[in-house]
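With one protein chain withheld, the remaining protein chains of the complex are depicted in position.
Then we have chain A:
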Amino acid sequence: MSLVLDTLTEDHAAVYDRQLRVWGVEVQRRLIEAKVLIIGLGGLAAEIAKNIVLAGVGTVALVDDTAAPAAAPGNFLVEPEASAGKSVAEASAVTLQAMNPLMAVRVEPGPPSVSALLPPTGSQLEGGAADQGFGPPGEPAAEALRSLVSRYDTVVACGLPLREVAALDDLCRQLGKQLFAGEVRGASSFAFVDLGPRHTYTVKGNPEEKVVEYSSFRDAMKADLKAVNKRTHPLYLALRACWEFEEAHCRPAAGPADVAEVRAAVQRLVSATSAGNTAATKPLVPEALVEGFVLDRVAVALGDAKEAVQEAAQPLGELAPVCAVVGGVVANNVLRAVSHFNPPLRNLFCYSYLVRDGLGVEECF
């Protein structure tokens, strides 16, 4: 059913008055036609969802079958008393829909993960890559996920292990969908944007369509290091080192034992950059940044390494104000991406209040 409206209704005009004065009726119409899928509802995703729901995106679908009482502490959408028996997605949907009855919030089945898209590892082969919650029982999970994504224009996925981000990005590119992936790990956070090889947009006052090309996640993670200099936000190298670790070990870095290896990877990367060979008095990537980035992912289970690996699947260490900043930036760019108005972020947003006076920086790889 098409949600295209010839004119905005009176209700839309009244509630959206203050934002219509920012971006105008035409952009609002395009927002109403947009369909966004959000996989995983931690603190960051909750902020993004709040902002795009309030902005009036026509359809926002949530995927997260975690039991609501086990919701991430940063997900302020889940009402503690009213959540028994509901999933995180269902409980979050209730609050979001109440925030804006003029658009539609939906719940789609499935876990807050796209591991179904990954090639099976040893342990997975034992149990069989059977139904992981997506789609009807019996339908292979990867197929169901593919079918789910194909029904939306834009996918937002927060807190996924980086191999899953890459796999999801591959799928989105195949299907011609937009991807926003990000995570908040304590003091540091990032958001990656892939709008495909050919994203079109216009700017105010100029009807001429502009075209811009986005890299895939895999390409961004192997960009030429000569492009990195001392002005590049250090989080890019930390992220890339974590990616290399994940590719090598088929699991995210977790716990103090892994920090050393990630740090070594960072050093290797640094020496390959334009800045790495000069004798710098200040390290290009502060140790505190790397350690925090890896460890804050598994705050609790520092004692038992095996537990740490399991814990690594959940996003941890999300500080509320950091989620709100990144959530605001990502939401702004989702709105740009779906309305094809103004150039969206391209392609990596880095924000850590440990470095650069806490400036949020846009990098392009």
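Please note the rule applied: a contact is a pair of C-beta atoms (placed from the backbone, for glycine too) under 8 Å apart; a residue touches a chain by one contact, two chains touch by 3 or more; residues count from 1.
In this text, contacts and distances are computed from a predicted model.
Here one chain is missing from view; checked against "Myotubularin", "Ubiquitin carboxyl-terminal hydrolase", "NEDD8-activating enzyme E1 catalytic subunit" or "X-ray repair cross-complementing protein 5", UniProt names that protein "NEDD8-activating enzyme E1 catalytic subunit". In the complete complex, the residue from A:22, A:84, A:227 or A:260 that touches the missing chain is A:22. Touch with the chain omitted from the figure is made, among A:40, A:58, A:74 or A:182, by A:74. In the complete complex, the hidden chain is touched by one of A:67, A:99 or A:248, namely A:99.
Check A:142, A:187 or A:294 against the missing chain and you find that the one touching it is A:187.
Screening A:93, A:155 or A:324 for touch with the missing chain picks out A:324.
In the full complex, chain A makes contact with the omitted chain through residues 14-23, 43, 47, 50-51, 54-56, 73-74, 76, 79-80, 98-101, 186-187, 203, 286-288, 295-296, 299-300, 316-325, 327-329, 331-332, 335, 342-343, 345, 349, 353-355, 357-360, 362.
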